[in-house]
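A single protein chain has been omitted from the complex, and every remaining protein chain is retained in its original position.
Moving on, here comes chain A:
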Amino acid sequence: MTKKLVVIGAGMASGRMLEHLIAGDPQAYDITLFNAEPRGNYNRLMLSPVLSGEKTYEDIVTHDDDWYAENNVTTRFGEKVVAVDRDRKVVIGEKGEVAYDKLVFATGSNPFMIPLPGHDLPGVIAYRDLEDTQSMIDLGARPGARAVVIGGGLLGLEAAAGMAARGVDVTVVHIMGHLMERQLDESAGFLLRRSLMDKGIKVLCSANSKEIVAGDDGRVRALMLDDGTELPCDLLVMAVGIRPSTALAQEAGLAVGKGVHVDDQMVTSDADILALGECVEHDGALFGLVAPLYDQAKVLAHTLLGVEDRFVNKEVSTKLKVTGCDLFSAGDFADAANREDIVFRDPARGVYKRLVLEGNRIVGAVMYGDTGDGAWFYSHIKDATDVSEMRDTLIFGPAYQGGASADPLAAVAALPDDAEICGCNGVCKGTIVDAIQGGAGDLPSLKATTKASNSCGTCTGLVEQLLELTLGDDYAAPAAQPICACCDLTHEDVRRLIKSKELKSQPAVWQELGWKTPNGCHTCRPAVNFYLLADWPLEYQDDPQSRFVNERKHANIQKDGTFSVMPRMWGGITTPDELRAIADAADKYAVPTVKVTGGQRIDLLGVKGEDLPNIWKDLNEAGMVSGHAYSKGLRTVKTCVGSDHCRFGTQDSTGLGIKLEKILWGSWTPHKVKLGVSGCPRNCAEATCKDVGIVCVDSGYQIGVGGAAGMDVKETERLGDAATEQEAIDLTVAFIQLYRENAKYLDRPYKWLAKVGLDWVQERVVDDLDSRAALVERFEISQSVYRKDPWAQHVETERNRYAPLADLTLEAAE
């Protein structure tokens, strides 16, 4: 005869248990399911994505009406269970009794409400079920709505972020000194707080709530803190913790401690009553996360089916589901005498990683900002792996294990599936790997199926690595030239990985991309320094020690160790006063050679290193700034006199040259950049062999790019025509920014153009106006940092860098 099973509570644990039970033997029980909520099983973990609008309720339902009907589960939803009569073996619901042979308590937990005055006011809610979620969603629909969340733990922060995403003005009040204190230490808490504040969420820590204040309408009006601060709100969410819901079990006379006591088979003190989920206490432990609940569900189903099984409480991990706050935490963090920490911090990237070790095992891991290795650490916690062999590099994750024979593919292997590989066509790693597994076994077929590496081609190296990684020995990649002996990656790979992995410091590049030297060499360091400052102008701090001496000392070193000094002459225009100041400086510092350059300025050659700040100061005082004649950056804008004086001039070429130079000066580029502006096609400024050369014509401006007059001589190719001066400027700036963002270090524009093709550049700079505007905007952001005179800055703050450390020749002779 079919036995009768009654289940109280339709939460995630009971839902999973029913699946196991029915899968094991659909005929074993006649099942009745009670739920106080007027609905069946849904994924409570997904309430935050519902709140933030990323999912709907329908998306998170795990069992719908059809499922219950198909599996003969009688549902009594929206009906509370009043009592359990163990003697008669019946469950008494609000609408009548049901007899049972076996009974399962899955009553879950209740949110803990701090008994503050006013905690029962309308508008004070917990964050527990769909009703709570709906209240918060509704609040977001009201313009100017304000909310206070008490509790800076996982749930409270997800509630706060969800409401903030819906436009609510949210304040989080947390009693402890920092957020998520159970999972994070102070510094990680700080990083989290900062990213929440960036989302517009106010966060008050060490704040004690005193009273919830009612408004005239009897609803919540504000939260008052014990320092008297009033935080006005239309909704107050209390997310301070949960308590196992045990009242019914207690009344039924079951053994109850903090939760309903269960043994390893999930059986309570009554052999016919079982329990699982957040309402139980097993071996002293309570449960709030889903992984152990699923384990319990399986064990309980087995017990009901008479299959031997045993619940073992394992470590669990948790992730904060707030977009933009990447946080992972697993295991146990409590300080103990026999525990040690390994901490990795990268403040520039906002990355924090902490491992707690006990003996040779990881017992806890927390990561902020970069959680890619979370699953790997978690598996070591669960498996209690002996990590003594890899302890030195443990914190850097799986890409770093394996000793000296580092796998060149490790960095690519470690990328998550959603990492963007091809920036031009927005193709992620997962898409490419799927295509390879689907039969695209070489680069051409991959390009055809995914468009990856189909445009500028700078990601080709990475795509080939993915081919190698996915196909193994079946794929023979063409040999690519790495930057230098410090790493196995090409310039293009490094550039792409800096962007896709959001690497924002040199140590991050060295670590994440598997550098084989402690801190690079004279070949890779200047390149990496440039890539970082070009990609993250506001976040990355330029490193003078990673620059060739010319750029570090803002002067060109000569064969005898002296330097050349060349002030800027905007568009090649100077004045008698400037010329006098240059002559005075040449006299004062005994400059042996004064030379007029091909770029229309005056070079003072043979200045002693320690005199540099002094001569700069004199030139600064005469109104002149650095000409950057030493930099991989904008050099000169050569001009002819144009329409001001020349009888053939069609436009103000000198004026345009000066404007361009004032916009572009100070910017760092992969290699030097020289411009020319000629006032008519006679081209006196030799614009057609410059990196960017503008030729003025009656109808406007012809913009050519990719000229050369050095090791190679090459005429510019026409990027496009501009009708107005402003358009000519925008095209130039956008072109240079595209070059800055994509070219290999030490490729002049013509070399870069030969690789990516003029069409590709035109699409982004000429045809797509949004793309052009975005390039100009990014250039301006970078220039907010770099459009400054380095001479003046060094005179002010770096002067002693040029002086001797000490002068022992002045010591009295012994």
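Please note the rule applied: a residue touches a chain if its C-beta (ideal position, glycine included) is under 8 Å from a C-beta of that chain, and two chains touch if they have at least 3 such contacts; residues count from 1.
By our rule, contacts and distances are computed from a predicted model.
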Review point. What is the missing chain called in its UniProt entry, if the choices are "tRNA-(Guanine-N1)-methyltransferase", "MaoC family dehydratase N-terminal domain-containing protein", "Carbohydrate ABC transporter permease" or "Tricarboxylic transport membrane protein"?
Key: "tRNA-(Guanine-N1)-methyltransferase"
**Study point:** Touching the absent chain when the full complex is considered, from A:Ser546, A:Ser564 or A:Gln783
**Key:** A:Ser546
Practice item. Among A:Asp66, A:Glu308 or A:Asp560, single out the residue that touches the unshown chain. Key: A:Asp560
Check your understanding: Quick one: which of A:Ala99, A:Ala255, A:Cys521 or A:Leu769 touches the chain that's been left out?
Key -> A:Cys521
Review point. If the missing chain were put back, which residues of chain A would it touch?
Key: 517-522, 525-526, 544-549, 552-553, 557, 559-561, 609, 800-801, 804-809, 811, 813-814
